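Of the protein chains in this complex, one is absent; all others appear in place.
Naming follows writing order (A, B and C), and every chain is counted from residue 1.
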Amino acid sequence: MTNTTPLPNDLQAQRDAFHAELQDMSIIPLWLNLGAAAQTEPRVEGVPHIWRWRDIKPMMLRGGALISPQEAERRVLMLINPSFDRKSARTVGMIFGGIQFLMPGETADSHRHSPNAHRFIIEGEGAYTAVEGERTIMRKGDYVTTPAWKWHDHGNDSGQPMAWLDGLDLPFVNLLDANFFEDRAEGDSPQQPIYRQAEDSLHRWGRGMRPTWKEPARTDLSPLLNYRWETCRANLHALRDEVGSPFDGIIMEYTNPLTGRSPLPTISAYLQLLRKGEHTRAHRHTSSTIYHVAEGAGGSLIGGQEYLWEEGDTFVIPSWVAHEHWSTGGEAVLFSYSDRPILKAFGLFREAFAGQEG
Amino acid sequence: MTNTTPLPNDLQAQRDAFHAELQDMSIIPLWLNLGAAAQTEPRVEGVPHIWRWRDIKPMMLRGGALISPQEAERRVLMLINPSFDRKSARTVGMIFGGIQFLMPGETADSHRHSPNAHRFIIEGEGAYTAVEGERTIMRKGDYVTTPAWKWHDHGNDSGQPMAWLDGLDLPFVNLLDANFFEDRAEGDSPQQPIYRQAEDSLHRWGRGMRPTWKEPARTDLSPLLNYRWETCRANLHALRDEVGSPFDGIIMEYTNPLTGRSPLPTISAYLQLLRKGEHTRAHRHTSSTIYHVAEGAGGSLIGGQEYLWEEGDTFVIPSWVAHEHWSTGGEAVLFSYSDRPILKAFGLFREAFAGQEG
Amino acid sequence: MTNTTPLPNDLQAQRDAFHAELQDMSIIPLWLNLGAAAQTEPRVEGVPHIWRWRDIKPMMLRGGALISPQEAERRVLMLINPSFDRKSARTVGMIFGGIQFLMPGETADSHRHSPNAHRFIIEGEGAYTAVEGERTIMRKGDYVTTPAWKWHDHGNDSGQPMAWLDGLDLPFVNLLDANFFEDRAEGDSPQQPIYRQAEDSLHRWGRGMRPTWKEPARTDLSPLLNYRWETCRANLHALRDEVGSPFDGIIMEYTNPLTGRSPLPTISAYLQLLRKGEHTRAHRHTSSTIYHVAEGAGGSLIGGQEYLWEEGDTFVIPSWVAHEHWSTGGEAVLFSYSDRPILKAFGLFREAFAGQEG
Partner (left out) sequence: MTNTTPLPNDLQAQRDAFHAELQDMSIIPLWLNLGAAAQTEPRVEGVPHIWRWRDIKPMMLRGGALISPQEAERRVLMLINPSFDRKSARTVGMIFGGIQFLMPGETADSHRHSPNAHRFIIEGEGAYTAVEGERTIMRKGDYVTTPAWKWHDHGNDSGQPMAWLDGLDLPFVNLLDANFFEDRAEGDSPQQPIYRQAEDSLHRWGRGMRPTWKEPARTDLSPLLNYRWETCRANLHALRDEVGSPFDGIIMEYTNPLTGRSPLPTISAYLQLLRKGEHTRAHRHTSSTIYHVAEGAGGSLIGGQEYLWEEGDTFVIPSWVAHEHWSTGGEAVLFSYSDRPILKAFGLFREAFAGQEG
């Protein structure tokens, strides 16, 4: 596209002077910046990366001794993509992942924010999350939502440390300059009052019915607090005899019962079963994904490089990087979440696989 | 609006002649037909009515001896509103209700039709409905869908007669001149092949997830085959300490997990708990409803007339007729369904209650 | 489906007795009414029909002398399908058509109703319709909307009689028992106050922009008052070199600028150009249509019968009746409107053409 013939000195000198003057005016000529505008394929900034549970867990225990949730607002280890600035809060694409942990007896005080959040429980059982007056006791493998601007707090009444993977659309909301945050008011209880029974939201919205006398203020936020591991895992296994997706095996998406769409407007989440011996076909697409190994072990070929993973590990696949997965030694279950709803909302989602490009 | 002063004979005679000529041209002057066009409030054609289970059940058993499901296409007793022609298939408003029954060992062969259908099980346990390769064993209180143009058949492998309330949008589809029907082809098995496990659709769509590798062809038809009584009843009881609807107590609507809306595009369905001593406030609205008493006993004041009901009874409330409900002697559970989605789709739904009209 | 073998007398007698008893209970056995439930194809009630302008116009002038708009509420000649009861207000399917006329100096007072209405101007120029504070001067060929529950009135300040075709979803709203009507209050002016300039709604909504400081209460009702003949006709001619629809030639649909969909939620409307010598291919579909000849002459083969038409004529094609059109002697322009949005809203629209059935 650009002219690579050497220019007469004079013209080049004139251009250089011209460009320098423009720069002082906060103007950049497109022709000096075509990479930002006219690339044939996405110039992806993030890189694939894996964070291993065997590395994180000791740090978690150490952090537990060094800082309290109250000091930290939340005791979260932010997983920052090696190619991004640490202030970006970007794990991959438009989404964030972090490891949050609560020691026995600890609490994390109530707050709310415009970014959407969810959690996938890595280890432990017995801590709670409270949202909108309902507390849910979290267990390994549960998928728990705390949508935008809803007060939420946590507490660990069990005798063991508890850890989960926090997922947020924080990079997206930051980039949009739309991040609002609110702490409890002075004098308010640090934990929200509980006025609903356990599993209230499940009965209310999650079992094929809805109450008719109260419409939710926003239908794009899932009213379901906890998608239970044993239920979700059983769903996968009920379909295990199907062919499933050539790229992902038996993969199911968590849904918002109010719309049938993703539980959070910006983040879709999935649980997938890789059966014994299954090795999926490679594809790539313009959405970025954070994976967490919920069960078993296996590997992924990502952009030509092999990443082996086991239970508890977290890894990321950026936009437009080809990838395939396999299980090792038995079955594996991957939890994942993605910024795909953002791309789909504007017709920007593309997918391609070997032999069918574009 | 119209002039009620007697007219000069001559003018009246001229008008009469004019009107007669018009009639021969298939033309009616609006001023002779203002009732059809310019009524202040709806001129509702249907009337409230109740069909009692103690009357229907003996007829059902007698019918079981007199005609086979194959002879009858389906052995259904159509509940026709007393004010409508029997050919209208109208129970109330745009919806139909009929009592279908299968004797032990009987089957009803596979067919499909453009009207949407559902069933609410009145009595018995052990018969099945099959849709899209899945068979569900029906039990008292279950709500079972057979959406538009899906092949469906029934069979009773149990040792007892089984009865259910069929609900359809048949009057609506007939009035729209859009009723298509197809019987199994000659030579085909009268019962559809079963290639899915029991509760397949529940795992696939009904428990907070969806498979991602296959999109349903139509999202406005619920993919859930059976909304189980024990689940739905438990949902109601989980919310029993709320105030609920002033007009209906604890009332929940069955939902299509693909959209959060009604399971069938034209028919919404509800289950409602009237607590001991509860007596609801009167209201009226432009949708017509068929009620079926699932549990307990009580009464309804409908258009100023009292209707007492008990388990198994079916009654109807037409559009714009004021109504209120109460339980008697304990708690009662009403199943109901309505043509409300049709009215809502076009902004024609109105509701009013005493003290707030219009 | 039904057994046609003669039954043993005894069984037949028992059945007859059984059926008679059921009928007293407002119950009809399905097997006596399969026509209403299990027809292979729609059993369409309406018939094709044509009303000729040369017949109607003299009646209009005669009616003008015999009754005032105030006596008549509106002076409308209702075109009632020969196969329907006159009280049904059904011209075809779910829609109504009637010829309204105003003599010089006459007015039709303001009223509003839940049915949606539009008008297509047949003859004359200079009368107005007022809706929401805007008056539009109507001219031959204009398409004018008066959506649900909006006050509207008319007046003829010109020196000539003025006639238009009123289109309403009156049969549909009646069948839904949802027809509300309101006359101006006693003491109010019979004509609504005018507080907007001519063509206000066109500037506000119809020319590629919308004001941002006021959202319309309902987006499913077109805010455009008048779709001008000269504009709409010019649109058709701009596309005249395209192949167009094989079934309808160059056919364009009027659109609601708030949604891109039909101007009224229940009624879609069209303008179509049949070019010189054009003869369309036959098809049929589950929507019912009222046609009005806006320009030129031609014919239609409807259900195997030929109907020749010329400017000013109105004819109807019921659901699922095959039809094809042609122009005669030059070009022809047909205006038409249809209940298609009702069918589409619920997945009940089907279309078929020779060689491709189902």
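The rule is short, and it goes like this: contacts are C-beta pairs under 8 Å (C-beta built on N, C-alpha and C of every residue); 3 or more make two chains touch, one makes a residue touch a chain.
This one's a predicted model, so the numbers in the text were calculated from it and none came from an experiment.
Q: Using the contact definition given at the top, list the shown chains touched by the missing chain.
A: Per the contact definition above, the missing chain touches A, C.
Q: Among A:T146, A:T255 or A:S319, single out the residue that touches the unshown chain.
A: A:S319
Q: Using the definition of touch stated at the top, determine which of A:V44, A:A282 or A:A322 touches the missing chain.
A: Touches the omitted chain: A:V44.
Q: Considering the entire assembly, which residues of subunit A contact the chain that has been omitted?
A: 1-3, 11, 14-15, 18, 21-23, 25-31, 33-46, 49, 51, 55-56, 59, 62-63, 66-67, 71-82, 86-89, 93-94, 98, 111, 113-114, 148, 170, 173-183, 218, 220-221, 265-266, 286, 288, 318-320, 339, 342-343, 345-350
Q: Taking the full complex into account, what residues of subunit C touch the chain not shown?
A: Subunit C touches the missing chain through residues 197, 199-200, 203-204, 206-213, 219, 224, 227, 231-232, 234-235, 238-239, 242-245, 248, 250-260, 270-271.
Note that only the chains that are shown with their structure count from here on.
Q: Keeping to the contact definition above, tell me which chains border both subunit A and subunit B.
A: Common neighbours, subunit A/subunit B: none found.
Q: Report the chain whose mean Cα position is at the greatest distance from that of subunit B.
A: Comparing chain centres, A lies farthest from subunit B.
Q: Roughly how far is subunit A from subunit B, going centre to centre by Cα mean, in whole Å?
A: Going by mean C-alpha positions, subunit A sits 43 Å from subunit B.
Q: Find the geometric centre of each of subunit B and subunit C from their Cα atoms only, then give the gap between the two centres in Å, rounded to an integer.
A: About 29 Å separates the centre of subunit B from that of subunit C.
Q: Hunt down the residues of subunit B that sit against at least two other chains at once, touch-wise.
A: As it turns out, subunit B has no residue touching two or more other chains.
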